[in-house]
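Here it is: the structure, laid out below.
Every protein chain of the complex appears in place save one, which is left out.
Showing subunit A:
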Amino acid sequence: MEIVYVYTKKRSEFGRQCNFSDRPAELHVDILPDISLAANFTVRDPCNVTVQCAEEMSEHEVNTERFESESRGINHVEGGWPKDLNPEDMEVTIRYRKKVEKDEHYQNTIMQIAGLMEHCCKQNNATDIYQEFFEEEDDEVVEESEEQPSAKTINVFRDPNEVKRTATSLCWHPDGNHKLAVAYSSLEFQRAPNDMSFDSYIWDIENPNKPEMTLKPVSPLVCLEYNPKDSHILVGGSYNGQIAYWDTRKGSQPAEMSTIEHSHRDPVYKVIWLQSKTGTDIFSASTDGQVLWWDIRKMSEPFERLVLDPSKKGNLDNALGAVSLEFETTMPTKFMVGTEQGLVVSCNRKAKTPAEKIVCTYSGHHGPIYALQRNPFFPKNFLTVADWTARIWSEDIKESSIMWTKYHMAHLLDGCWSPVRPSVFFTVKMDGTLDVWDILFKQNDPTLSLKVCDEALCSIRVQDNGRFLGCGSQLGTTTLLEVSAGLCTLQKNEKAMVSEMFERETKREKILEARHREMRLKERSRSEQSREDEGKEADGEESTEELVARAEREFFDIMEAEKKKEWNEERQREKVKDEKGVCEEKDFQEEHETNGIANAELVSYSDHVRNPFYFHNLMYF
């Protein structure tokens, strides 16, 4: 039962100080025992009770507050010198040393221990007591023992801000790989909260507590790349379409930014450094359909631009939005662009006219191509990651990919080849799993599938030694993983086997393509023949306008025929009624006239009209 005590106070007394007073105890509730309840219980006899003669202790958990620690260096100075001696002073120290050397005790001691030392040195030279006796055999043993491929998390770098943003792009430091630059932004359209920070960070992989350096752009960065030639320079493409570059020696603010008028109109999804003599050229791609080339020394405007118009007319309205770029330094004249529409466009930098720049397109994907990379060992083959699959293509086959993974349950958001093994590539999915594929080992399933986190993984980058990889998630958590040795050491014959596999698949696709072409040719010739028989001259590839016109014509023909039929029927009926009565003739005549007018109008319309607007009017007759 509920025990309620109502406490009332006058409004005018609110805020007044409380006056406490003593009063005797008041009995509010007296609950008497209910004997009938005892019927629900029975007496327990005997009772088992455990007894122990020990100290009674209770468990209590304590967790200290998170302590933020920072590593700092201390400069040591030579110590041990007597107080009156300045260790920097050369003369004084030399004098001191000479004094010690003259000391007899010193000399005796040294003679003793030097003798012992000499003995050991000679020992070392006589026999190498640590010699490896079974070196060659050890190597073979290591090769045979096949360890399970595995990957383990080494470190996790969390976004230090309250409002978490997606880690959209990662880039390893070119020398030494001890640093990882991560770009953070929110790619959800207009969903970025107002207080979201725009900063991106450079992390030292040893220290996950605090980023080593912060980059403060004007708009959140979507992609970030280190200059492979100069490890202090980074270039970033931002959400508002501008490109900015930083010099890590100069601070967190961008050293220079591109002007808004000449930048992209959509977020810059990928920026890549080019091979050039000055080492300052970059090119960037965005979903506004342009690929722009910049020289970072002069960011006021791009020195070249390409509009991704598949009809090669440079028409921005038709352009395909670019989501990824690919550039291989061994092939500096070619580059590839992955588009939002699922096409991979291969382009030639050296072409004279913009129309020639776009060489060919590869279709086959259903969604935006998030990752595009050539195989570092076989540049003719490239990997694309889009929608629910990852596909491997050969440059020569444009109609379809030569190899593809099955359709997964979640979208694949990024992928890359391993830089040390030609048959290994990594992909990340929207459900937070990382898949490691080894096409020599298994083609249908990933060799290793690891659930890294619960949210979607948006980006992945492998370090140059192939051993470490970083993947960024939707909540800004970057995980550093190490793969097992088997996945990052080149196996014997691997290159030859992979090359064979690619060739075999390419040949298969070529044969299939040829066969398709033949079939299509046959179809075409057959349909052309049948059309000639009917006397029409329809071309197999009509444009949409022609098709529409043809459909209209046919419709009006049908309407005409129907109306004529009705009219004939009416005339028949009139004839019958004429014989019946004359007074009704006038009415009929009028009707006939109106019908005739209507029909005449109808006929004239159908003869001259091609405009669908009139089609509407017809319906109201």
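One rule holds for everything that comes next: contacts are C-beta pairs under 8 Å (C-beta built on N, C-alpha and C of every residue); 3 or more make two chains touch, one makes a residue touch a chain; residues count from 1.
One rule holds in what follows: contacts and distances are computed from a predicted model.
Novice: The chain that is not shown, which UniProt protein name from "DELLA protein", "Trafficking protein particle complex subunit 6B", "Dynein light chain roadblock" or "Abraxas 2, BRISC complex subunit" does it carry?
Specialist: In UniProt, the chain that is not shown appears as "Dynein light chain roadblock".
Novice: Would you indicate which residue among A:E26, A:E68, A:E91 or A:E104 is in contact with the undisplayed chain?
Specialist: The single option touching the absent chain is A:E104.
Novice: Residues of subunit A in contact with the chain that isn't shown?
Specialist: Where subunit A meets the chain not shown: residues 76, 78-81, 96-97, 100-102, 104-118, 120-122, 124-125, 128, 130-131.
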